[in-house]
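What follows is one structure encoded as C-alpha coordinates, with my remarks underneath.
Omission of a single protein chain aside, the complex is shown with its protein chains in their original locations.
Chain nomenclature is as follows: A and B, assigned in order of appearance, with residue numbering initiated at 1 for each chain independently.
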Amino acid sequence: MNMGRMKYVDEFRDPELIAKVAREIERTVDPQYDYRIMEVCGGHTHSIYRHGLRDVLPKNIRLVHGPGCPVCVLPMGRVDDGLSVAERPGTVLTAFGDMMRVPGTKGTPLEYKARGCDVRMVYSPLDALRIAQNEPDKHVCFFAIGFETTAPSTALTILRAKALGVRNFSVFCNHVTILPAIRAILDSPDMRIDGFIGPGHVSTITGCRPYEFIAQHYRKPVVISGFEPLDLLQGILMVLRQLRAGEAKVENQYRRIVPWNGNAAAMRALADVFELRPYFEWRGLGFISQSALKIKSAFAEYDSEARFELPGVRVTDPKAAQCGEVLKGVLTPPQCKLFGNACTPEHPIGALMVSSEGACAAYFKYAPHQQAVEA
Amino acid sequence: MCLAIPGQIVEFSAEQPLLAKVDVAGVKRSINIGLLADEPLDIGDWVLIHVGFAMSKVGAQEARDQLTMIAALGEEQQAMDEVRGYTFSP
Partner (left out) sequence: MNTRTKIGQIEMAHGAGGKATRRLIEGVIVPALSNPILETLSDAALLTVEGARIATTADGFVVKPLAFTGGSIGSLAVHGTINDLAVSGATPVALLATMILEAGLPGDVLEREVEAMAAAARACGVCVVGGDTKVVEHGMADGMYISTFGIGLLDERLTLGPQHVRAGDRVLLSGPIGDHGITILLARGELDLEAEIGSDTRAVTPFVDALRASVAPGLRWMRDPTRGGVATVLNELAYDAQVGVVLDEDAIPVRSEVRGACEILGLDPLHIANEGQFIAIIAPEHADSALDAVRRVSGGQDAVLIGEIVEQPGGVVITRTRYGGTRVVDMLVGDPLPRIC
(Lines give C-alpha, C1' and ligand atoms only; values in the text may rest on other atoms or scores of the structure.)
Protein backbone atom coordinates (compact mmCIF):
# COMPACT_ATOMS: atom_id res chain seq x y z
CA MET A 1 0.00 0.00 0.00
CA ASN A 2 2.00 2.69 -1.43
CA MET A 3 1.35 6.44 -1.19
CA GLY A 4 3.82 7.85 1.31
CA ARG A 5 6.34 6.19 3.56
CA MET A 6 5.99 5.56 7.29
CA LYS A 7 9.32 5.94 8.99
CA TYR A 8 10.32 3.22 11.45
CA VAL A 9 7.66 1.00 9.91
CA ASP A 10 8.38 0.60 6.19
CA GLU A 11 12.10 -0.09 6.65
CA PHE A 12 11.08 -3.13 8.70
CA ARG A 13 8.81 -4.37 5.91
CA ASP A 14 11.53 -4.26 3.24
CA PRO A 15 11.07 -7.35 1.05
CA GLU A 16 14.77 -7.82 0.34
CA LEU A 17 15.73 -7.75 3.98
CA ILE A 18 12.84 -10.06 4.83
CA ALA A 19 14.07 -12.48 2.17
CA LYS A 20 17.57 -12.40 3.68
CA VAL A 21 16.34 -13.29 7.12
CA ALA A 22 14.05 -15.96 5.71
CA ARG A 23 16.98 -17.55 3.89
CA GLU A 24 19.10 -17.42 7.02
CA ILE A 25 16.30 -19.13 8.94
CA GLU A 26 16.28 -21.90 6.30
CA ARG A 27 20.03 -22.31 6.73
CA THR A 28 19.76 -22.45 10.50
CA VAL A 29 16.91 -24.91 11.09
CA ASP A 30 17.50 -28.57 11.65
CA PRO A 31 15.24 -30.09 8.97
CA GLN A 32 14.65 -33.19 11.13
CA TYR A 33 13.24 -31.27 14.07
CA ASP A 34 9.72 -29.96 14.66
CA TYR A 35 10.15 -26.62 16.34
CA ARG A 36 7.52 -25.06 18.55
CA ILE A 37 8.08 -21.43 19.28
CA MET A 38 5.58 -19.57 21.40
CA GLU A 39 4.87 -15.97 20.65
CA VAL A 40 3.32 -14.70 23.82
CA CYS A 41 1.70 -11.49 22.70
CA GLY A 42 -1.61 -11.18 20.85
CA GLY A 43 -0.10 -8.37 18.83
CA HIS A 44 2.52 -10.79 17.53
CA THR A 45 -0.24 -13.25 16.59
CA HIS A 46 -2.01 -10.50 14.71
CA SER A 47 1.15 -9.38 12.96
CA ILE A 48 2.07 -12.91 11.90
CA TYR A 49 -1.27 -13.35 10.18
CA ARG A 50 -1.47 -9.83 8.80
CA HIS A 51 1.90 -10.09 7.09
CA GLY A 52 1.49 -13.70 6.07
CA LEU A 53 4.70 -14.67 7.83
CA ARG A 54 3.85 -18.35 8.14
CA ASP A 55 4.29 -18.55 4.35
CA VAL A 56 7.93 -17.48 4.56
CA LEU A 57 8.87 -19.82 7.42
CA PRO A 58 9.95 -23.43 6.96
CA LYS A 59 7.13 -25.91 7.55
CA ASN A 60 8.86 -27.48 10.56
CA ILE A 61 8.56 -24.29 12.60
CA ARG A 62 5.24 -24.11 14.36
CA LEU A 63 4.30 -20.82 15.97
CA VAL A 64 2.21 -21.40 19.07
CA HIS A 65 0.03 -18.48 20.05
CA GLY A 66 0.43 -17.67 23.73
CA PRO A 67 -1.89 -16.10 26.32
CA GLY A 68 -1.00 -12.47 25.65
CA CYS A 69 -4.46 -11.48 24.52
CA PRO A 70 -6.07 -9.50 27.36
CA VAL A 71 -9.53 -9.75 25.84
CA CYS A 72 -9.30 -13.51 25.38
CA VAL A 73 -8.26 -14.21 28.98
CA LEU A 74 -10.91 -11.98 30.56
CA PRO A 75 -13.50 -14.19 32.29
CA MET A 76 -17.08 -13.69 31.16
CA GLY A 77 -18.12 -12.93 34.73
CA ARG A 78 -15.86 -9.87 34.68
CA VAL A 79 -17.45 -8.70 31.42
CA ASP A 80 -20.84 -9.02 33.15
CA ASP A 81 -19.52 -6.96 36.08
CA GLY A 82 -18.45 -4.14 33.77
CA LEU A 83 -21.73 -4.24 31.89
CA SER A 84 -23.66 -4.09 35.16
CA VAL A 85 -22.24 -0.58 35.61
CA ALA A 86 -23.59 0.37 32.16
CA GLU A 87 -27.07 -0.72 33.27
CA ARG A 88 -27.15 1.83 36.07
CA PRO A 89 -28.93 5.03 35.13
CA GLY A 90 -26.67 8.05 34.89
CA THR A 91 -23.52 6.08 34.06
CA VAL A 92 -21.37 5.97 30.96
CA LEU A 93 -19.36 2.82 30.32
CA THR A 94 -16.25 3.53 28.24
CA ALA A 95 -13.97 0.92 26.74
CA PHE A 96 -11.47 0.29 23.97
CA GLY A 97 -12.80 -0.89 20.61
CA ASP A 98 -11.44 -4.38 21.38
CA MET A 99 -14.06 -4.80 24.11
CA MET A 100 -17.12 -3.71 22.19
CA ARG A 101 -18.04 -7.12 20.75
CA VAL A 102 -16.94 -9.24 23.71
CA PRO A 103 -19.93 -11.21 24.99
CA GLY A 104 -21.11 -11.19 28.57
CA THR A 105 -23.86 -13.61 29.48
CA LYS A 106 -26.55 -11.14 28.40
CA GLY A 107 -24.86 -9.55 25.41
CA THR A 108 -21.90 -7.51 24.22
CA PRO A 109 -21.22 -3.85 25.07
CA LEU A 110 -22.51 -2.90 21.60
CA GLU A 111 -25.70 -4.86 22.24
CA TYR A 112 -26.13 -3.11 25.59
CA LYS A 113 -25.68 0.17 23.72
CA ALA A 114 -28.36 -0.85 21.23
CA ARG A 115 -30.66 -1.47 24.18
CA GLY A 116 -30.18 2.07 25.40
CA CYS A 117 -27.22 1.91 27.80
CA ASP A 118 -24.67 4.69 27.42
CA VAL A 119 -21.67 2.74 26.17
CA ARG A 120 -18.93 4.64 24.35
CA MET A 121 -15.76 3.56 22.67
CA VAL A 122 -12.57 5.46 23.50
CA TYR A 123 -9.04 5.36 22.10
CA SER A 124 -7.37 6.40 25.37
CA PRO A 125 -8.31 6.29 29.08
CA LEU A 126 -7.67 10.05 29.02
CA ASP A 127 -10.62 10.36 26.62
CA ALA A 128 -12.81 8.66 29.24
CA LEU A 129 -11.59 11.12 31.87
CA ARG A 130 -12.37 13.98 29.54
CA ILE A 131 -15.94 12.72 29.11
CA ALA A 132 -16.25 12.72 32.91
CA GLN A 133 -15.05 16.32 33.05
CA ASN A 134 -17.44 17.36 30.27
CA GLU A 135 -20.47 15.54 31.69
CA PRO A 136 -20.37 16.12 35.46
CA ASP A 137 -23.92 14.81 35.95
CA LYS A 138 -22.90 11.33 34.80
CA HIS A 139 -20.55 8.79 36.30
CA VAL A 140 -17.99 7.64 33.79
CA CYS A 141 -16.55 4.16 34.25
CA PHE A 142 -13.52 3.09 32.20
CA PHE A 143 -13.31 -0.66 31.53
CA ALA A 144 -9.57 -1.12 31.71
CA ILE A 145 -7.95 -4.12 30.05
CA GLY A 146 -4.43 -4.86 28.95
CA PHE A 147 -1.05 -6.01 30.16
CA GLU A 148 1.87 -3.97 31.46
CA THR A 149 1.93 -2.02 28.19
CA THR A 150 -1.41 -0.40 28.92
CA ALA A 151 -1.57 -0.37 32.72
CA PRO A 152 0.78 2.63 33.13
CA SER A 153 -1.58 4.70 30.96
CA THR A 154 -4.45 3.82 33.27
CA ALA A 155 -2.25 4.66 36.25
CA LEU A 156 -1.38 8.09 34.90
CA THR A 157 -5.04 8.70 34.10
CA ILE A 158 -6.06 7.92 37.69
CA LEU A 159 -3.30 10.17 39.01
CA ARG A 160 -4.48 12.94 36.73
CA ALA A 161 -8.11 12.45 37.80
CA LYS A 162 -7.03 12.81 41.41
CA ALA A 163 -4.90 15.87 40.69
CA LEU A 164 -7.83 17.52 38.90
CA GLY A 165 -10.27 16.60 41.66
CA VAL A 166 -12.61 14.79 39.27
CA ARG A 167 -15.29 13.03 41.33
CA ASN A 168 -17.36 11.24 38.70
CA PHE A 169 -14.78 8.90 37.21
CA SER A 170 -13.74 5.35 38.08
CA VAL A 171 -11.81 2.51 36.52
CA PHE A 172 -12.93 -1.12 36.39
CA CYS A 173 -9.48 -2.61 36.51
CA ASN A 174 -8.76 -5.86 34.66
CA HIS A 175 -5.08 -5.34 34.03
CA VAL A 176 -3.10 -8.54 34.11
CA THR A 177 0.62 -9.29 34.08
CA ILE A 178 2.15 -11.61 31.54
CA LEU A 179 4.89 -13.43 33.45
CA PRO A 180 2.73 -15.52 35.77
CA ALA A 181 0.81 -16.75 32.72
CA ILE A 182 4.03 -17.76 30.98
CA ARG A 183 5.15 -19.53 34.14
CA ALA A 184 1.80 -21.36 34.36
CA ILE A 185 2.32 -22.60 30.83
CA LEU A 186 5.92 -23.62 31.50
CA ASP A 187 4.85 -25.51 34.64
CA SER A 188 2.24 -27.57 32.91
CA PRO A 189 3.37 -31.16 32.37
CA ASP A 190 2.25 -31.52 28.75
CA MET A 191 3.92 -28.30 27.65
CA ARG A 192 6.22 -28.61 24.67
CA ILE A 193 7.67 -25.23 23.74
CA ASP A 194 11.27 -24.86 22.51
CA GLY A 195 11.62 -21.11 22.80
CA PHE A 196 9.79 -17.84 23.25
CA ILE A 197 9.26 -14.68 21.27
CA GLY A 198 8.89 -12.22 24.12
CA PRO A 199 6.32 -9.41 24.14
CA GLY A 200 7.90 -6.29 22.63
CA HIS A 201 5.66 -3.61 24.06
CA VAL A 202 5.16 -5.10 27.52
CA SER A 203 8.96 -5.18 27.74
CA THR A 204 9.13 -1.50 26.91
CA ILE A 205 7.70 -1.03 30.40
CA THR A 206 9.08 -4.02 32.33
CA GLY A 207 12.44 -4.29 30.60
CA CYS A 208 14.03 -7.61 29.67
CA ARG A 209 15.27 -8.81 33.07
CA PRO A 210 11.94 -10.26 34.29
CA TYR A 211 12.16 -12.96 31.61
CA GLU A 212 15.50 -14.30 32.87
CA PHE A 213 13.77 -16.97 34.95
CA ILE A 214 12.54 -18.57 31.72
CA ALA A 215 16.10 -18.92 30.45
CA GLN A 216 17.76 -19.75 33.76
CA HIS A 217 15.18 -21.97 35.43
CA TYR A 218 13.38 -23.53 32.47
CA ARG A 219 16.34 -23.39 30.04
CA LYS A 220 14.38 -21.90 27.15
CA PRO A 221 15.58 -19.08 24.86
CA VAL A 222 13.63 -15.83 25.04
CA VAL A 223 13.96 -13.16 22.37
CA ILE A 224 12.06 -9.91 22.99
CA SER A 225 10.85 -8.94 19.52
CA GLY A 226 9.15 -6.11 17.69
CA PHE A 227 6.06 -6.39 15.54
CA GLU A 228 7.07 -5.65 11.99
CA PRO A 229 7.83 -8.64 9.72
CA LEU A 230 11.58 -8.08 9.94
CA ASP A 231 11.42 -7.92 13.73
CA LEU A 232 9.47 -11.14 14.08
CA LEU A 233 11.61 -13.03 11.60
CA GLN A 234 14.83 -11.79 13.14
CA GLY A 235 13.47 -12.75 16.57
CA ILE A 236 12.69 -16.26 15.34
CA LEU A 237 16.17 -16.51 13.82
CA MET A 238 17.72 -15.51 17.14
CA VAL A 239 15.71 -18.21 18.96
CA LEU A 240 16.81 -20.80 16.39
CA ARG A 241 20.46 -19.78 16.74
CA GLN A 242 20.27 -20.16 20.51
CA LEU A 243 18.69 -23.59 20.15
CA ARG A 244 21.35 -24.66 17.66
CA ALA A 245 24.08 -23.50 20.03
CA GLY A 246 22.41 -25.13 23.02
CA GLU A 247 22.02 -21.76 24.68
CA ALA A 248 19.18 -20.35 26.76
CA LYS A 249 19.30 -16.62 27.43
CA VAL A 250 17.22 -13.48 27.11
CA GLU A 251 17.99 -11.35 24.07
CA ASN A 252 16.54 -8.04 22.94
CA GLN A 253 15.76 -7.93 19.24
CA TYR A 254 13.64 -4.78 19.58
CA ARG A 255 16.50 -2.54 20.70
CA ARG A 256 15.25 0.58 18.97
CA ILE A 257 12.24 0.60 21.33
CA VAL A 258 12.86 -1.64 24.34
CA PRO A 259 15.32 -0.42 26.99
CA TRP A 260 16.97 -3.34 28.79
CA ASN A 261 15.94 -1.86 32.14
CA GLY A 262 12.46 -0.87 31.05
CA ASN A 263 10.68 2.40 31.79
CA ALA A 264 11.28 3.51 35.36
CA ALA A 265 8.70 6.31 35.26
CA ALA A 266 6.04 3.83 34.12
CA MET A 267 7.01 1.29 36.79
CA ARG A 268 6.80 4.05 39.44
CA ALA A 269 3.31 4.98 38.24
CA LEU A 270 2.26 1.32 38.44
CA ALA A 271 3.65 1.00 41.96
CA ASP A 272 1.93 4.21 43.07
CA VAL A 273 -1.53 3.27 41.85
CA PHE A 274 -1.76 -0.53 41.75
CA GLU A 275 -1.06 -3.55 43.89
CA LEU A 276 -1.13 -7.22 42.94
CA ARG A 277 -4.27 -9.23 43.57
CA PRO A 278 -3.53 -12.44 45.48
CA TYR A 279 -5.04 -14.37 42.56
CA PHE A 280 -7.12 -13.74 39.46
CA GLU A 281 -8.94 -16.00 37.06
CA TRP A 282 -7.63 -16.22 33.51
CA ARG A 283 -10.16 -17.60 31.12
CA GLY A 284 -8.74 -20.83 29.70
CA LEU A 285 -5.92 -21.04 32.27
CA GLY A 286 -7.72 -20.97 35.60
CA PHE A 287 -6.70 -19.07 38.72
CA ILE A 288 -3.16 -17.69 38.73
CA SER A 289 -1.68 -16.05 41.79
CA GLN A 290 -0.13 -12.59 41.76
CA SER A 291 -1.10 -12.11 38.14
CA ALA A 292 -3.44 -9.12 38.10
CA LEU A 293 -3.54 -5.53 39.28
CA LYS A 294 -5.95 -3.95 41.74
CA ILE A 295 -6.30 -0.24 42.41
CA LYS A 296 -4.80 0.68 45.81
CA SER A 297 -7.14 1.80 48.55
CA ALA A 298 -5.61 5.28 48.46
CA PHE A 299 -7.37 5.64 45.11
CA ALA A 300 -10.56 3.82 46.11
CA GLU A 301 -12.76 6.58 44.81
CA TYR A 302 -11.41 5.81 41.33
CA ASP A 303 -11.98 2.08 41.69
CA SER A 304 -15.29 0.92 40.20
CA GLU A 305 -15.14 -2.20 42.38
CA ALA A 306 -15.04 -0.01 45.50
CA ARG A 307 -17.68 2.44 44.32
CA PHE A 308 -20.19 -0.05 42.98
CA GLU A 309 -21.58 -3.33 44.17
CA LEU A 310 -20.70 -5.58 41.26
CA PRO A 311 -22.38 -8.99 40.80
CA GLY A 312 -19.07 -10.88 40.96
CA VAL A 313 -20.66 -14.03 39.57
CA ARG A 314 -18.21 -16.52 38.17
CA VAL A 315 -19.11 -17.87 34.75
CA THR A 316 -17.34 -21.03 33.70
CA ASP A 317 -16.73 -22.15 30.15
CA PRO A 318 -18.23 -25.47 29.06
CA LYS A 319 -15.94 -28.38 29.89
CA ALA A 320 -15.75 -29.27 26.22
CA ALA A 321 -13.87 -26.03 25.49
CA GLN A 322 -10.18 -26.94 25.32
CA CYS A 323 -8.77 -23.42 25.43
CA GLY A 324 -6.15 -24.32 28.02
CA GLU A 325 -4.60 -27.02 25.87
CA VAL A 326 -4.56 -24.78 22.81
CA LEU A 327 -2.90 -22.02 24.86
CA LYS A 328 -0.18 -24.40 25.96
CA GLY A 329 0.49 -25.59 22.44
CA VAL A 330 -0.71 -29.12 23.18
CA LEU A 331 -3.55 -28.86 20.69
CA THR A 332 -3.94 -26.80 17.56
CA PRO A 333 -7.24 -24.93 17.32
CA PRO A 334 -8.90 -27.34 14.89
CA GLN A 335 -8.12 -30.20 17.26
CA CYS A 336 -10.55 -28.76 19.83
CA LYS A 337 -13.88 -30.53 19.41
CA LEU A 338 -15.85 -27.31 19.48
CA PHE A 339 -13.76 -25.52 16.88
CA GLY A 340 -15.73 -24.39 13.86
CA ASN A 341 -19.04 -25.89 14.89
CA ALA A 342 -20.30 -24.82 18.31
CA CYS A 343 -17.49 -22.30 18.68
CA THR A 344 -16.95 -19.70 15.94
CA PRO A 345 -15.92 -16.02 16.02
CA GLU A 346 -19.58 -15.04 15.74
CA HIS A 347 -20.65 -17.41 18.53
CA PRO A 348 -17.56 -17.78 20.69
CA ILE A 349 -17.75 -20.43 23.41
CA GLY A 350 -14.22 -20.12 24.72
CA ALA A 351 -11.60 -17.49 25.28
CA LEU A 352 -9.59 -17.93 22.11
CA MET A 353 -12.48 -17.22 19.73
CA VAL A 354 -13.55 -14.03 21.44
CA SER A 355 -10.93 -11.65 20.13
CA SER A 356 -9.78 -11.49 16.53
CA GLU A 357 -6.20 -12.09 17.66
CA GLY A 358 -7.10 -15.10 19.78
CA ALA A 359 -5.43 -18.25 18.48
CA CYS A 360 -8.70 -19.92 17.42
CA ALA A 361 -10.26 -16.83 15.86
CA ALA A 362 -7.10 -16.14 13.86
CA TYR A 363 -6.93 -19.77 12.75
CA PHE A 364 -10.64 -19.82 11.86
CA LYS A 365 -10.30 -16.81 9.59
CA TYR A 366 -7.31 -18.18 7.75
CA ALA A 367 -8.03 -21.90 7.89
CA PRO A 368 -9.67 -22.42 4.48
CA HIS A 369 -6.85 -20.61 2.75
CA GLN A 370 -4.10 -22.24 4.72
CA GLN A 371 -5.45 -25.68 3.99
CA ALA A 372 -5.29 -24.86 0.32
CA VAL A 373 -1.73 -23.57 0.69
CA GLU A 374 -0.67 -26.66 2.60
CA ALA A 375 -2.33 -29.00 0.09
CA MET B 1 -1.96 -4.55 24.68
CA CYS B 2 0.38 -4.31 21.78
CA LEU B 3 -0.76 -1.91 19.10
CA ALA B 4 1.71 0.93 19.21
CA ILE B 5 2.96 3.07 16.36
CA PRO B 6 5.96 5.41 15.92
CA GLY B 7 5.12 9.10 15.59
CA GLN B 8 7.21 12.26 15.33
CA ILE B 9 6.89 15.06 17.90
CA VAL B 10 5.93 18.25 16.07
CA GLU B 11 4.82 20.50 18.92
CA PHE B 12 4.80 20.74 22.69
CA SER B 13 1.70 22.13 24.38
CA ALA B 14 2.24 25.53 25.93
CA GLU B 15 -0.54 25.12 28.52
CA GLN B 16 0.06 21.50 29.42
CA PRO B 17 3.69 20.41 29.87
CA LEU B 18 2.71 16.75 29.67
CA LEU B 19 1.11 17.04 26.24
CA ALA B 20 2.81 16.93 22.86
CA LYS B 21 1.44 16.74 19.35
CA VAL B 22 2.77 13.86 17.28
CA ASP B 23 2.50 13.21 13.57
CA VAL B 24 1.98 9.75 12.09
CA ALA B 25 2.05 9.89 8.28
CA GLY B 26 0.26 13.24 8.32
CA VAL B 27 -2.24 12.37 11.05
CA LYS B 28 -1.76 14.38 14.22
CA ARG B 29 -2.81 13.66 17.78
CA SER B 30 -2.14 15.05 21.22
CA ILE B 31 -0.21 12.55 23.27
CA ASN B 32 0.61 12.45 26.96
CA ILE B 33 4.39 12.25 27.43
CA GLY B 34 4.24 11.63 31.19
CA LEU B 35 5.80 8.17 30.88
CA LEU B 36 8.89 9.73 29.30
CA ALA B 37 9.33 12.32 32.05
CA ASP B 38 12.82 10.97 32.76
CA GLU B 39 14.00 11.55 29.18
CA PRO B 40 14.87 14.67 27.22
CA LEU B 41 12.44 15.09 24.35
CA ASP B 42 12.74 17.47 21.42
CA ILE B 43 10.70 18.49 18.41
CA GLY B 44 11.63 16.02 15.72
CA ASP B 45 12.12 13.07 18.08
CA TRP B 46 10.23 9.88 17.34
CA VAL B 47 8.23 8.17 20.07
CA LEU B 48 6.16 5.01 20.28
CA ILE B 49 2.47 5.79 20.85
CA HIS B 50 -0.08 3.56 22.58
CA VAL B 51 -3.57 4.57 23.78
CA GLY B 52 -2.72 8.25 23.73
CA PHE B 53 0.59 7.94 25.62
CA ALA B 54 4.21 7.94 24.51
CA MET B 55 5.84 4.75 25.79
CA SER B 56 9.39 4.97 24.58
CA LYS B 57 11.69 7.09 22.48
CA VAL B 58 12.69 5.45 19.19
CA GLY B 59 16.43 4.86 19.01
CA ALA B 60 17.57 5.98 15.57
CA GLN B 61 21.01 4.42 15.95
CA GLU B 62 19.62 1.09 17.12
CA ALA B 63 17.26 1.07 14.14
CA ARG B 64 20.13 1.74 11.74
CA ASP B 65 22.31 -0.91 13.39
CA GLN B 66 19.58 -3.52 13.12
CA LEU B 67 18.99 -2.85 9.43
CA THR B 68 22.72 -2.86 8.68
CA MET B 69 23.17 -6.16 10.46
CA ILE B 70 20.31 -7.77 8.60
CA ALA B 71 21.57 -6.44 5.28
CA ALA B 72 24.89 -8.15 6.00
CA LEU B 73 23.20 -11.49 6.73
CA GLY B 74 24.20 -14.22 4.41
CA GLU B 75 27.03 -12.24 2.89
CA GLU B 76 29.58 -14.43 4.59
CA GLN B 77 27.72 -17.47 3.28
CA GLN B 78 27.54 -15.94 -0.20
CA ALA B 79 31.27 -15.33 -0.16
CA MET B 80 31.85 -18.95 0.82
CA ASP B 81 29.52 -20.15 -1.94
CA GLU B 82 31.45 -18.10 -4.47
CA VAL B 83 34.71 -19.59 -3.32
CA ARG B 84 33.30 -23.08 -3.56
CA GLY B 85 32.24 -22.31 -7.08
CA TYR B 86 35.88 -22.13 -8.06
CA THR B 87 36.68 -25.72 -7.21
CA PHE B 88 36.24 -28.28 -9.93
CA SER B 89 35.75 -31.42 -7.93
CA PRO B 90 32.57 -33.30 -8.80
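Things worth noting here:
Assume a residue touches a chain if its C-beta (ideal position, glycine included) is under 8 Å from a C-beta of that chain, and two chains touch if they have at least 3 such contacts.
As the structure is a computational prediction, the values presented were derived from the model and not from experiment.
Within the complete assembly, A:Pro70 is the residue of A:Pro70, A:Pro152, A:Gly284 or A:Gly329 that touches the hidden chain. Subunit B meets the missing chain through residues 1-3, 5, 7, 24-30, 49-52. Residues of subunit A in contact with the chain left out of this view: 1-4, 6, 9, 15, 18-19, 22, 42-43, 46, 49-53, 55-56, 69-71, 96-98, 100-101, 110-111, 113-115, 120-123, 127, 146, 150, 229, 345-346, 355-357, 365-366, 368-369, 372-373.
One rule holds in what follows: only the chains that are shown with their structure count from here on.
Centre-to-centre separation between subunit A and subunit B, using Cα means, comes to 22 Å.
Residues 4, 6-9, 11-12, 14, 17, 20-21, 23-24, 27, 41-44, 46, 68-70, 96, 123-127, 146-147, 149-150, 152-153, 156, 199-202, 204-205, 227, 230, 234, 253, 255-259, 263-266, 269 of subunit A are the ones touching subunit B in the complex. By the touch criterion stated above, subunit B contacts subunit A in their complex at residues 1-6, 8, 24-26, 32, 34-38, 46, 48, 50-53, 55-56, 58-60, 62-63, 65-67, 70-71, 73-74, 77.
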